[in-house]
Structures are given as structure tokens and as C-alpha cells.
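With one protein chain removed, the remaining protein chains of the complex are shown where they sit.
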Amino acid sequence: MNRHNLLKVMGLLMIFTMVLAACGTPTAAPTQAPEQTEAPAATEAATEAAVTEAPAEPFTFGILLVGAHNDQGWSQAHYDAGQYVEQNIPGSKMLYLENVYSGSPSYPGQTASQLAEQLVSQGAKMIIFNSDDMKDEALKFAQAHPDIYVLGPSMDWTWKDGKNYQESPNQIDIMGRMEYGKMMAGCAAALTTKTGQIGYLGPLINDETRRLASSAYLGAKYCWTNILGKNAADLKFKVTWIGFWFNIPGVTSDPSQVADDFFNSGYDVVLSGIDTTEALVEAKKMHDAGKDTFAVAYDSPGNCDVAPDVCLGVPYFNWGPSYVATIKSAMDGTWKEGFQWNAPDWADINNKDTSAVGFAKGQGLSADASANLDKFIAELAGGLNLWTGPISLQDGTVYIADGAVATDQEIWYLPQLLEGMEGQSVSQ
Amino acid sequence: MKKNVWVNIGFQAGALVLALLITTLILAAAGAPPLKAYGSILNGAFGSSNNIVAVLITWAPLLLTTVGVLITFSAGLWNIGVEGQMTLGAIFATWMLRMLQDTNLPPALIIILGILWGMVGGALWASLAGALKTFGGVNEIFGGLGLNFVSTALTIYLVFGPWKRPGVGSMSGTQPFNEALWLPTLGTGLSPWGLGLSILAVILVYLLLRGTYFGLRLKAVGKNMKASYLLGIPTWQYSMFAFLLCGALAGLAGAIQVESVYHRLLPNISNGYGFLGLLVAMLINYQAIWVIPIALFFAALNVGSVQLQIVYKMDSSFAGVLQDLLVLLVLLGQGVRERFLGKA
Partner (left out) sequence: MRVELRNIHKYFGKNHANAGINLDIPSGTIQGILGENGAGKSTLMKILSGYFYADSGEIILDGKAITISSPSDAIKHGIGMLHQDPLDFPPMRLLDNFLLGREGGLFPDRKVVARDIQTLAAQFNFSLDPEAYVDTLTVGERQQLEILRLLWLGARVLILDEPTTGISASQKAKLFETLRTLAGQGKTIIFVSHKLEDVEVLCHKVAVLRSGQLIGESPVPFDHKKMVEMMFGKEISLGDRYPLNAGGKVLELKNLAVEDVRLHMEDIHLDLHGGEVIGLAGMEGSGQGPFIRACSGLLRPVNGRVQVNGHDLTGKSHHIFKRHGVSFLPASRMEEGLVPGLTLTEHFVLAEKTQGVFIDHAKGTKLAEERITSFNIRGTPVSTVESLSGGNQQRALLALLQTPLSLILLEHPTRGLDIESTIYIWSKLKERCKQGTSIIFVSSDLEEILQYSDRVMVFFSGKVTPPLDVATLTTEKLGQLIGGSGWNNLNSGKSL
């Protein structure tokens, strides 16, 4: 074979690998898969049955997941909620597509609204766009399909008092008040850290992520000063953003690397703000190597299972109840578009039938810290509002005046991180 | 002559059948009843007007990258850098639109300038690969690959840096353009302009390669550089032209993506269209006339196979597997034919 041909063959091989690589899904491989989904065969059979002999009045809904359905984080929380719906509403059926995000190599050149069409062609009457990355697409789809219900977790299109209100009668936007969960996460971190340095593994930068990182900081600061009685100035709280909800090799920063950098520079607790489990995995690696490192997970209640020993706990979303309510309202005609920002059920934040947000403690949390955390949770339940002034933004401007209580808009549309936090408020 | 054509078609058809057979086995192994699975792919691609629109939307850029690489293939060049050239087209188009969107210029003019500037961007990027090849002796495969990486890095820098959405730092993309600057679309996002330009490009490239002195010289350079030089053809200039033309077409594809599909710049804007274009070009044995149906087939596979994930929970890479298999088997078939029946 002469040189020219050799190059050709090399080129060909390269293209194949590229194409295949592009087709592969770039999600973080789950470390071990505590697969708690039902046997896929069952779902499949159900699907087929639906295709061939439709039972009376079924309600099919489709979810576009930004990550993998088993990412043990954000997307799995939605997937689990979908299964919760299937259990609680007879005749309901979930369809889903995963790894749906801008430029996803899984769907070259196809937008979320086009993928929603594919779900509709399988009979979906409601589409859940589960990420802010699909925000524009969700609205576009909703407006083009008045006959299909649209659910926009973490979006604010239908919030009349919000900044971005749009008329979209077939759309409901939903969010859990994760501020509380994040406060608990921050508190657990503050109660555990020995170095007084807490790292926050942030996803991309926007209103939501600033809000959640800041809430974690507020919780950490409160427990650091009020429970441990330490000086606020001694608490370091740093946010490092990776650029998206999960690792996209070559595009985002590598979250494992970011977590490592935290642990290697004196931060002994890392709070995860991303959809996947890198913070826990890296904390465990460090822990196994003899370091006293911990992480707080995010999004999905089972998340701590990845590395129980180093997990202080996980603030999680419980989308099931709100999904059930929404779908029922669509089925019985009581649908009311609008924005829902659902608080935890303070009677039992971990009640999976009532609470939109919960916190599951991890084995890494000491008994002492656990007791203190319970105390903090009780205070929150009792009406403690950490979004009360004085609160200043990172650049020093007063955001919430002394004694004033932040409005929902002020919390939702937080323009910067808070004073006392390190890290970028907007990307540079 | 005639006989050869039929033998050729026979081999292509054989490869197709074999590829289908293997994919059928894969489907069966993955637990999807093959016939129904093919049915659902068809349904996903052509089952509704919306699905057809989705196919056409992916078809347009694929046409452009395919005819682009046909030009470079004609000149004997493996322009793997077509991905990067498409990306640069997207970047340049975004640049022009961002620069002009707050001026009083008529939106139509801005849109056209964006498209032209995108073509310039793609051509410039391609000329880099060409210059590396011609003056630096860097093989275009490696030069193109390197430039692909650089273009990705540049996009990421722009998306997170100077062109970010205010208050946001996400790879979701830059601030969308004013709606006035979106290429007008039909239904759920099909831009007749984008599609029209793409089909026009196919026709022009077909004519260029088939009927012009330029095309014939390009072919001669691609097949025998030394002889072409002795025949009086300025060989390196023609290689460079090929790069420039391919880059401009890829740039057009990138510009169409930002102006009609995404309305913003985002990472991975080229979405593998460049590599897919190379595959299509190989599959059709560099015959421009087949671009239209085969690219449509690939686009339909990409769109339709989404159904496999919905219905059978199969990985969405199925379309890619089938496409790769097809190309591999067709190339294999050509090799077998040449070995046993002599060159066509």
C-alpha cells in the first residue's frame, strides 16, 4: 500500500471514530448503577401495547431530559417523577428522550422542539422540557401547539409577576423552592468543615444557579455563626462554574478536575450544584487516600449512594406530586396555566407525596452535625427566612435593606452572588 | 460501459442489502423487532409534516457540506477540516449579525451580509488548511483536524466570553438575535431560503465538476498532480481554490444554522455535519448527482431513528452505526469489484 492510500485509510478511520464519538452520549458514566427503575421490558411492553391496542383514555406524556435518565441527578429526578406519575395515574404513560441540549451530538441538527414533535407523534399530550437550556424551545413549541400541554421545570415564562412573562395558555412552569434545600446543604457543610473552606461546584451561570449557590451560602453562614458561634469572616465560600449542567468533554470545564482542585487547595467540603455526581466521586477518592473530605450531593434523593461515607446529604427535588397534579388537571379539564414555585412540606420535608423539596442526610454527617442540622431545619420550618436584609451583592451594593424581606422576584432574579462569596457572578 | 454501470449498481445494492442485514441483526440483538423498528424510523422521518420538516432542516446543511467535500475530493484532498470551516461560517455570520443588529440597516440586508460573511469565514478557515498543506507540507488531514479543535475552542471562548448572554455563563449559546434577523421559516423552522441555497449549491457544484474547465482541471490535479503540472495546470493554486470553495460552502452551512435554526452561536454548531458529509461523499463515490437522495436518506435516518429511542429505548447512535456500516460496506464492495473485475 503506498503512502497516499495509507493516508486515505487513516482519514477514513478517523472519520468513523469521529462520527461514532459524536454519536456516543457524553454523559458521565454512572459509577455504579443502583438501577431502581422497573424492568425495562415492562415499560417496553407497555409502550408496544399502547401502540397497538390503545386502552381507554390513556394519557401519554413525554419528557425531554437534558441529561441521561440515570444520571443520579437532575434528569433522574424527573425520570423518577415520571414513573411516580405512571404509578399514581392509571393509564398514564411516560415517553422520554435523553441528552437533549443545544448542540447535543445525539441529535445532530435537531432542536428540542423538533424532538418534542417526535414524542407527539408517539401520542404524547404533554411535553416536559426539563432544562432551562430548552427554555426558548419550550415556549416556541407551546405557542406552535396550543393543543399540547407544556411543562417547563425551572422556567418562568408564565409567571405573571416575572420579568419574562409570555402569554402561553397551555404552559405551566414549575420549580421547587430549592433555596431551602440549598440552605440545609450549606448548613451541613458549615457544620462539617474543619478548614472553614467550602467549595461550590457550579454548573453554568444564570439567575437560578446564582440563587441556589447564594442560598447555600446563606445557610452555611447562618449555621457557621449562629450554631457554631464562629466569625463569619473566617468562612470561605467559593463558587467555580463548569459552564453547563454536566460535563461535556472539550466544551465545559471538567467537574472532576474542579472538585479535585477544591480538595487540593484546602476546601474540605464541596457542594455539588451540577446534575451529575463528580463531587461525591472525587471526595471519595480523596477520602480513600486519607483526606478528610466530604461532599453534598444534589437533585435526586438516591444520589448519596454513589459514595455514602463522604456524603453529608442531598437536597433533592421531588417532582412527582406536582407532575401528578398538573397531569390530572390536564386530564380533567381544570388546567390552569401559570407559574408554580413549590415549597417543601414543612410537616415532613421528605414526604414523597407532598413535599416538592427534601433533604436526605448522608452517612458522612456526624451525629452532632446531624442534630444541629435538624435544629436548623426546624427553625426554617418555624419561619426563619435567611433572605432577610441586610443582604449585599458581591460588588458591595445593598440588595435587601436591613430588616426587609426579599420578594420572590428579588430571589428568583438574583443579579450577582452575595457579598462574602468568591467566584464569578457573571462569566468573564 | 453500460455493463460496468450495472455491475456498479449491483455492488452498491449488495452493500446496501448487507448493511441492512447487519443492522437488522443489531436491532434484533437490542431487543427491537426489526421490521417494526424500521417502520418507526420511517414514521419518525416522514410520519407527519413536522417530521418531514425536521428532515429537510437537517438535509440542507448536509447537502452543503457534502458538495463542499466533493470539490476537495475532486482535487484529491481529504478536507476533514470541513467541520471547523462550518463552525467558522457560523462564527462569522454571528459576528456580522451582532455587529449590525442595532443599526438601521434593513434586516434582509443584514441577513444577507451575515450569510456572505459566513462564507468568507469558512473560506478563510479552509485557506488555512490549504496554506498549511501547500506551503507548510502539513497533510490536510492533520491540518484540518487541528483547525477543527481550534474552531471549537474559539466558539467556546466567544460563547462564554465576549458574546455571552447578559448575566449568563452557559454553553447554551450566545444571546439570540433580534427576531427580525431570523431567516424566515415555514412551519416548525424550515427556512426555504436555506434549503433553496443548499439545493442551488448542489446544482452549481454538479455543473462545476461536470461541465467546466475549472472542474476538469480540478479533477486532473486530484488524480495526478505531476501530470497536471506538466499539462500546464497551476496545481497548487487549484488545490487552494478547492479548499476555498469547500470552505465557503461549509461556511454557508454554518451561517444557515445560526440564522435559521438556532438564531445564536453555540458550541458544536457544526454538529458532525462535516463528517457526515464526508461519509455521504464516499458512499456516492464522489458522483455529485447522487448527493440529493443520499443526503436526504442520511438526514431521514438521523431524524427517524429518534423514534428508536422513544419506542425501544435504543441508543440514538443507531443512525450513525447504520450510516458507517453502509459506507464501509460500499467501500469494501468497490474494493472487491476492483480486485476481481478490474477497475470500472
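Just so it is clear, A and B label the chains in written order, and each chain counts residues from 1 on its own.
Basically, a residue touches a chain if its C-beta (ideal position, glycine included) is under 8 Å from a C-beta of that chain, and two chains touch if they have at least 3 such contacts.
Not measured: the values here are computed from a predicted model.
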Left-out chain, listing which of the shown chains it touches:
B
Have a look at B:99, B:227 or B:336 and name the one touching the chain we're not showing.
B:227
Of B:42, B:131, B:199 or B:216, which sits in contact with the chain we cannot see?
B:216
On chain B, what residues meet the omitted chain?
1, 211-214, 216-217, 219-220, 223-224, 226-234, 343
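We take it that only the chains that are shown with their structure count from here on.
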Chain A contact footprint on chain B (complex, rising order)
31, 43-44, 47-48, 50-51, 53-54, 57-58, 61, 78, 80, 139, 141, 145, 152, 156, 160-161, 164, 166-173, 176, 188-189, 257, 261-262, 266-269, 271-273, 275-276, 278-279, 282, 302-303, 306-307, 309-313, 315-317, 319-321, 323-324, 328, 331
Taking the complex as given, what residues does chain A use to touch chain B?
7-8, 10-12, 14-16, 18-20, 22-25, 40, 43-44, 47-48, 51, 62, 95-99, 101-111, 113-115, 117-122, 132-133, 136, 144, 203-207, 241, 243-244, 248, 250-252, 415, 424, 426-428
